[in-house]
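Can you read through this structure? Questions will come right after.
All protein chains but one are shown at their positions in the complex.
For clarity, chains are labelled A and B in written order, and residue numbers in each chain start from 1.
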Amino acid sequence: MNAWIIAIVTVIVAPFIGGFLAGIDRRITARLQGRFGPPILQPFYDFFKLLGKSKIAASRLQLMWIYAYLVLMITALLFLVLRLDILLMMFILGFAGVCFALGGFSSKSPYSHLGANRELMQMLAYEPVLLLLALGVYAQNGSFLISQIYASPTPLISRLWPIFIALLVILTIKLRKSPFDLATSHHAHQELIKGIMTEYSGPYYALIELTEWYEIVLLLGIVSLFVANPLWVGIVIALAAYLLELFVDNVTARMTVGWMVRFVWAVGITLCILNLIWFWVFAAIKGVS
Amino acid sequence: MLPYNWMMAVAILLPVVAAVLVYIIRQYHARGVIVILAAIALIVNSILFLLHGKDTFSPANAQMWDMVVTVLDYLILLFYIYVGISLKNWLVLIFALTQIIPLAWFEFGMGGRAALANVSPTFVVDHLAIVMCLVISIVGSLICVFAIRYMYDHEHHLHLEKSRASRFLFWMVLFLGAMNGLVFANNLIYLYFFWEVTTLICFQLIAHDLTKEAIDNAARALWMNSIGGTALIIAMVILFAKGAPLSLDGILSGGVASAVLLLPVALLCFTGMIKAAQLPFQSWLLGAMVAPTPVSALLHSSTMVKAGVYLVLRLAPAYAGTRLSIMIALVGAFTFMAASGLAISQTTGKRVLAYSTIANLGLIIACAGINTPLAITAAILLIIFHAVSKGLLFLCAGTIEHIIWSREIEDMEGLAAKAPLVTVIFAIGVLSMFLPPFGMLLGKWMALESASTIPLAAWLFVIASAATIVFWAKWLGRFLQVLPKLGAKIESLSLSYTVPLWLLVLGIFGVGIGVASVYTGLVQNAVADVVTSGQALAVQGWGLTVNGYSAVSSTANFAVGNYPVWPLFIVFAIAVLIPFIFVAIKPGELRPVYLCGEQAGGTDTDEWYSTADVKTKVQLGGYYFQGVLGEAALNPWTYTLSIVLMVIMFAVALLAMGGAL
Partner (left out) sequence: MGIIATSRLKSPWIMHFDNSSCNGCDIEVLACLTPLYDIERFGIVNMGNPKHTDVLVVTGPVNRRTARVLKNLYDQIADPKMVIAVGTCSISGGVFHNCYNVLGGVDKVIPVDVYIPGCAARPEAIIDGVVMALQKLAKLQGVAL
């Protein structure tokens, strides 16, 4: 019964946290650019305004994928708060991304087609790191269950800090921040309009915003796992990581897709694998002695 | 219930009889009825095997059957020699000779024949074999039913003057019998015989259209699989020379094979890997794509390649804990990664499917190499799920080919509007290949959770998983690119197409939702036939729980992983099925896509005004990365690395043998 209450509370509360964080994002970004910026509640105004717009769409198919994107993102978040299998959570997160990309493909729009292809390239870049993160959790805890991360006395970051750095790189892609805001764009309309989101409007666009709020909470939740005991330290680290992403967003320029894949594979995957090799060697040494 | 010898006869000989009848009767409807009746008989029979449970069988007139097998063996090999000479294909000739000469020498020169005749029982039907038999009989039969109408349309399209469909169906139905024989065979010479029959049928089916490309590719399949046959004979010779039993249960009886016997085990696995088209032997399976699509469906899902992984899996206890096991895992994992990467660059739908098959077979072989109870469970589950999903995808590919008369992915743009029914079925097939809650992902998840003993394999899995997402999603995406229109007309298809398709869709959901029952009723026993130690997976409430088995978690008492099956299916229903059915849109709500305001007209066109107001069609193209991930760019690397891995695999076995001597 307890699990049901946690699940329901998460589903209700998470978008408020996510929307609030998005508002802080816009405010801080504005300050970094020497502007005053919108009110903190601006994302909520945008959301409700979008809900009130009339429905228009470019095909029926694209709408179903957006519901799937939302539902799967919530499911992945529930896996986190109910402390289930982290590897499976990554696969569900992957499914959510696939649905979003398929939604982008579901109309004959050159801009959303381009965005969807880039979304897949982004998945090619970040998916291995997320899965390797799960393997790292197993290497340290001997279990893929998130509940074991909370039960373990040693925080993940003490031995998985290279994977943590890789996760920060991934976070930039997942939060759609520069230099990796390639599939959709907040500022570069000239190049790809709104990329994968170009053909969504009104309430359907609001659903994407809602999903992104859930995603922010989920991603910061994954970051907070690295110091799960005590949890408040993890949350502080997650918020610090979020601020770092905002800073990176504002001081870097957009890069190309090929550069992103090469960079993430060269830095992210290498860091993860070095981390795991270290575990392996460590276990081998312990086994010998 | 049928007597056991009748069940064996139905499994192996009934397809032969049905095949001959199909060949003789050239009337379309009568032929179809025979295929359908044979399919029903095989399916019922396979379920009888399941109910009967584990058993062994030796035919009553052993001498007569031995004679039949021997004669047919040599006839097949002589036919290969004939093929080699008549096609002037020296590789076929050489590898036919490398089989027939050692075989004759072994059987009649060394006295292997007497040893082979003494092997008892001839057939061992354990639970792993029953799983294979179910896969072959159910999925394979459905594909044969699909082929009835497919060949009619195929020949109609080619404007053939004289129908060759009888010949085609003859080999298709015969294939099922040969595969049943192969998975039941315990005596190595019977195994070899059925192995050669599948190679022969494969050759005949690939060459069916008799174009130059078809014959060339068929010859390639023949000589590559002949290398496997040669390895099998050499394995027999070594086993005989070392005084070991010439049967599978004999090899497996003593648990891990002694160091001396590791080489024949490696050779047998090598045979399996060639049949499973592992790198660097993938080209025969890719070439097999020229054949009519039911052939591809049969080769990829339930027969031929599955024989390869079956043999590797069957031998798992013999190499458990050895370095050979690690090498087998690495060969499989490398194939999984390389084939997934190469699949991204493929522009032909069937070649994507082929690379995906090679990749998944690599995953299964890697699981066999990882060789923990969990990995073996994953491998067997993957065999089942892959057969159903890939069978469905190939049948979809065939149906699509008969709607648009093309195999190119770029030509499939907007099929969701032209052929909504096939698109839905294809989408289910694609989603079931790599996403939760379906079985293939469950298998991959278990493989990753079990791969901690061989970290390198796990890293290759991870990279392969990412590539898998890309090539499936971008292909499915091409189907969905439609104009903003409502009310697509559902295409009308022959029942011979739709019944197998829907049954396989039902199968995907059936084995997916009921995976707990499939596991406890079927796979659990099959795993116990391969590895004796430990229960890796427990059915707990509405999910599956991975028990701690590794060194890390044996100290603490907690689960390694948890897979909630039913909740995930409910999520899938809420996320995909319910929106698919209920999301409604009014015609007035449709708008053309954003083309900078230059679209020429409303929702009924995809044209826009280009320079000087010329109406131009919007053209979209997928990403293929031929320069980075294309065969020309990657093959030098993949061939080199995979050959190195194979060489190390044999070196490990030889070193073990040398050390023992």
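Everything that follows uses one rule, which is that a residue touches a chain if its C-beta (ideal position, glycine included) is under 8 Å from a C-beta of that chain, and two chains touch if they have at least 3 such contacts.
Source: prediction; values computed, not measured.
> Just name the one of A:S106, A:T198, A:T211 or A:N275 that touches the chain not displayed here.
Counting the whole complex, the residue in contact with the absent chain is A:T198.
> On chain A, what residues meet the omitted chain?
Considering the whole complex, chain A reaches the absent chain at 26, 30, 33-39, 42, 44-49, 51-56, 189-190, 193-194, 197-202, 205.
> In terms of residues, what is the contact footprint of the unshown chain on chain B?
591-592, 594, 596-599, 609
Rule of thumb we're sticking to: only the chains that are shown with their structure count from here on.
> Compute the distance, rounded to whole Å, between the mean C-alpha positions of chain A and chain B.
It comes to 35 Å between the two C-alpha centres.
> Okay, in this complex, where on chain B does chain A touch?
414, 416, 435-436, 441, 445, 448-449, 452, 455, 458-459, 462-463, 465-467, 469-470, 473-474, 476-478, 480-484, 486, 546, 548, 550, 552-553, 556, 558-564, 568, 571, 574-576, 578-580, 583-585, 589-595, 606, 618, 620, 622-623
> How about chain A: which of its residues touch chain B in the complex?
54-65, 67-68, 71-72, 75, 84-85, 87-88, 91-92, 94-95, 97-99, 101-102, 104-113, 116-117, 120-121, 123-124, 127-128, 131-132, 134-135, 138-139, 142-145, 148, 151, 193, 198-199, 269, 273, 276-277, 280
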